[in-house]
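Heads up, one of the protein chains got dropped from this complex, but the rest are sitting where they should.
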């Protein structure tokens, strides 16, 4: 049984997609599905009560913080859940950038590799980002023209998660 | 209507994920789904007639060639098909690297951006790589211990494709 | 008595002005009892502890969990990373 490459990281540094994908590429890898999330500087919200039906929401930057040792432990758990569901996944990278992050900046990456693209590798990456946003202890405060406000999560982990 | 960023490229240069994803990131972008394909150096094939049920197939390198102007035109068509199916997609990057490419090297990239990850952006990237492998005129010759052999495609485009 | 470390994150830390405290707890104390004790000791936490999440040694835990010796406990709102 080969040990598959994994990287879990909470970092203040730029997320380097080239290096991360290379790290999880084996000689038998043929496909990588990668998700990155960015800071949105402007968000159009549908608000039926407003005249135009849309309002524009501006973000100057986000301030991310993490409970680092627990976040890394929960990233490992997300990877274990991915492997349980998609055993063909080879490498897994999960990275959350923290600190002050401006619009257009990648804040998070999930990447999964496999021999072929038709193995569920896309679903694996999608599952990874969904779970990260549920159980990995990271929080963000939004700073914009309207002041500072913590972004509220809504997922409540159950025992064993 | 904003003009959304698009990049279509047949190139002999390394595929730079950081630069490509940055190029298709708008101030309103919150998510990027990215697929990359790599040269597989070793492939395990299930062959029921062999004793072990598996044989190992080794590739020294792949030699890619493209009909470049038509390939770029067909990449544009793939992007138009993506936009017709997932109108929320913002930026699209489609890159095929050609020339002599060794195992572990990324050969192809499809990336799509959107405001949010639950917009079909993963499906859009998946669709993009599937279509590229059907209609974009690129071919590869595999070189390994057993000699040289052109990899056979099997998709036959219909009129209008 | 069990020595433990308690950490606060995000809104909890901001509003309570409390980043971390080291405490000595009677053996067998539960998360629920610790919350009550914290609100008594640090009145700024009043109202914040009811709906927060808790962890013991980097795993999610709930009101009935007992706190072991040398535990690292954290209280925080639902996560909002990504």
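Going in written order, the chains are labelled A, B and C, and every chain counts its residues from 1.
Throughout what follows, a residue touches a chain if its C-beta (ideal position, glycine included) is under 8 Å from a C-beta of that chain, and two chains touch if they have at least 3 such contacts.
Every value quoted in this text rests on a predicted model; they were computed, and no experiment measured them.
S.K.: Which visible chains touch the chain that is not shown?
M.R.: Contacts of the unshown chain, counting the full complex: B.
S.K.: For chain B, which residues touch the unseen chain?
M.R.: So the residues of chain B touching the missing chain come out as 37, 64-67, 69-71, 73-74, 96, 107-108, 129, 132-141, 150-157, 159, 161.
Assume only the chains that are shown with their structure count from here on.
S.K.: Moving only from a chain to one it touches, give the least number of moves from chain A to chain C.
M.R.: 1
S.K.: Would you mind checking which pair of chains has the most C-beta pairs in contact?
M.R.: Greatest number of C-beta pairs in contact occurs for A-B.
S.K.: Distance between chain A and chain C based on Cα centroids, please, to the nearest Å.
M.R.: 26
S.K.: Using Cα averages as centroids, what's the distance between chain A and chain B in whole Å?
M.R.: The mean C-alpha positions of chain A and chain B differ by 23 Å.
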